[in-house]
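The complex appears here minus one protein chain, its other protein chains still in place.
The letters A, B and C name the chains in turn, as written, and every chain counts its residues from 1.
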Amino acid sequence: MSAQDDIELPETLSYHDWAAAVREGQLLGQSCNDCDHVGGVPSGACQECGGRDLTTVELPTTGTVYTETTINVPPEGFQERGYQVVVVDLGDARVMARIVGEHVDIGDDVSLSGFIDTDDDHPAPTFEPDD
Amino acid sequence: MSAQDDIELPETLSYHDWAAAVREGQLLGQSCNDCDHVGGVPSGACQECGGRDLTTVELPTTGTVYTETTINVPPEGFQERGYQVVVVDLGDARVMARIVGEHVDIGDDVSLSGFIDTDDDHPAPTFEPDD
Amino acid sequence: MTRASVVGAGMTKFGVHDTPMQELFGEAAFAAFDDAGVGPDEVEALYFGNAMGGQTENVTHLGPQVATHVGLAGKPVQRYEDACATSANAFKNAVEAVESGRHDVVLAGGVERCTPETGLDTDAMTRIFASASHRQYEQPTGLTFPAVFALLTKRHMHEHGTTEEQLAHVAVKNHGHGSLNPKAHFGKETTVEEALDGPVVADPFRLMDCCPFSDGASAVVVVSDDLADSFDAPVDVTGVGHATDVVPLADKDTPHVTQAARDAATTAYDQAAVTADEVDFAEVHDCFTGAEVLASEALGLVEDGQGGIAAAEGRTRRDGEMPINASGGLKAKGHPIGATGTAQIVELTKQLRGTAGDHQLSGVECGVAHNLGGDAATTVVSVMEGRA
Partner (left out) sequence: MTRASVVGAGMTKFGVHDTPMQELFGEAAFAAFDDAGVGPDEVEALYFGNAMGGQTENVTHLGPQVATHVGLAGKPVQRYEDACATSANAFKNAVEAVESGRHDVVLAGGVERCTPETGLDTDAMTRIFASASHRQYEQPTGLTFPAVFALLTKRHMHEHGTTEEQLAHVAVKNHGHGSLNPKAHFGKETTVEEALDGPVVADPFRLMDCCPFSDGASAVVVVSDDLADSFDAPVDVTGVGHATDVVPLADKDTPHVTQAARDAATTAYDQAAVTADEVDFAEVHDCFTGAEVLASEALGLVEDGQGGIAAAEGRTRRDGEMPINASGGLKAKGHPIGATGTAQIVELTKQLRGTAGDHQLSGVECGVAHNLGGDAATTVVSVMEGRA
């Protein structure tokens, strides 16, 4: 049973909705009612056709690593070094996320595992490698 | 005897020269060799005619208050409140400065009294009212 | 002569918004699209204003972000920053882009977040606003932006006898105007007594002499003269003047005359072939009450030295001979820095169409917008007229 059955998805997806969902272990995107394009983060208009008739959709929480890098020189506000940032391909859409746990390579299967909010209360989803 | 007799004035006036002079109790400006306009702070070109043939000049250290205000809501980095900032008319040129000592009004006579450098090592000249 | 036409205009309410800048801008841009009846596919470029997102929220390269949000990804996007004149400068460049035939339809607008919703307190924001003064020759004195305009206003008071009461009348007038504008940050009237009783920020300015810290966005769809008639309600841009002045302010010839405003106005009036007498109303940059006094004189709407008196006598009230800031102005409508310039264009558009609602002026055919940046060293003056 997916979370989609339990909670009401917002009609117009805002950053605040998206961030609240990340904190609840859910990734929200938008599907265009004109061209079926799916966007991985909230937008006012479809990236494919510019349409504004968008439906909020729950994105899968598992996917594969599309690309990745390990950061050894972090920005101010991030204490640790050697963390891995990835773009995860979720099928219809992609999201950027932090990896927790073992290092992953392009093509590896990963699952949503939680979030970090070290950056001034802005949450970022975290993924971990599947066994 | 003015300081001008003692020290060599820089041929091309830079901010660093100006700031060093402020720390030494001296105000440096530039006189245009084409139109005689005097600028109150270093510039690459004359404000009047655009000419670049400028001579560094020592400005008077006494003048009258051209305009003034007292600031009760300071920016971050300035602790005190209720300080007075003025534009001083030095004759050929004007400079912005901080007042130390008694409050002054437009038209009052003031003299260069030193400098403050509370702002990240950038000096600002200070003036005080003449008796 | 028509240089370009505004065919769509939109803005958010100015005030406190806990919303990322792209979403705020989207609200204004979509309102402008809908007003014009265009979709993003018809819009060829974005001329975008944001003054301080880098400092307030660590956001740069915001142009393509907001373009993505409104469906314009792919198109050329340029961000302008000229302190408080940020989006008027974007608008000027948008007008030139359609006038020259470079583009047919463009979007111009701006967004800013200045309220404590960004996490920054008054001291921090006061320092950020001070970044528009000279880093080497002004900021080290502890100068603030209220103080910049206080220095100009004090000299004006000295030369012309302008009084604190007259300044208070500007605030009272603009709060009165703002109370009729549902988009305004402040919806409440005030009194001269109340204004004169407020705490001093930088004398002669008390709290009520200063515009608020606001969040908001505004946007307009700008098209070429040729295309304008194919839209429902075009309003013509007949002049846009843009001038600068010497920085720092102590080096200006006569700081309080705001020469850049005079130069920009001369250019704009010449282009539009109008005189100040033919202007029916104006939106001017009243970041502080004294700034409105200086602007009303620089634009020739009031005689030199008479700006304070005109306000006190009600001549610049919405029922006076020369209504100034019928929207409430920056003072009451609010001042989300990068959104202010195009918000003035939104206001002119609505007034000239007769669709300003409760704060509509009657019988207006020619309006002027005056948006300044820094210590008035950047000024953009725009003349708009109803399409014949």
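Keep in mind that, in the parts below, a residue touches a chain if its C-beta (ideal position, glycine included) is under 8 Å from a C-beta of that chain, and two chains touch if they have at least 3 such contacts.
Computed from a predicted structure; not experimentally measured.
Colleague: Could you tell me which of the visible chains the hidden chain touches?
Modeller: Taken over the complete structure, the missing chain's partners among displayed chains are A, B, C.
Colleague: Have a look at C:Q55, C:T266, C:Q306 or C:Q360 and name the one touching the chain we're not showing.
Modeller: Considering the complete complex, C:Q55 is the one touching the chain left out.
Colleague: Residues on chain B that touch the omitted chain in the whole complex?
Modeller: Residue positions of chain B that touch the missing chain: 14-16, 42-47, 50-52, 120.
Colleague: Under the stated touch rule, tell me which residues of chain C contact the chain that is not displayed.
Modeller: Within chain C, the residues touching the omitted chain are 20, 51-52, 54-55, 57-61, 63-65, 67-68, 72-83, 89, 92-93, 96-97, 99-102, 127-128, 130-136, 139, 242-247, 251, 260, 263, 373-374, 377-378.
Colleague: Name, in rising order, the residues on chain A that touch the hidden chain in the full complex.
Modeller: 15, 18-19, 39-41, 43, 47, 66-78, 83, 85, 87, 93-98, 106-107, 116-119, 122-124
We take it that only the chains that are shown with their structure count from here on.
Colleague: Return the distance between the CA-based centres of chain B and chain C, expressed in whole Å.
Modeller: Going by mean C-alpha positions, chain B sits 32 Å from chain C.
Colleague: Could you grab the centroid distance between chain A and chain B? Build each centroid from C-alpha atoms only and quote it in angstrom.
Modeller: 55
Colleague: Just give me the whole-number Å value for how far the CA centre of chain A lies from that of chain C.
Modeller: 38
Colleague: Which residues does chain B have that touch at least 2 chains other than itself?
Modeller: none
Colleague: For chain C, what residues touch not just one other chain but two or more?
Modeller: Within chain C, no residue touches at least two other chains.
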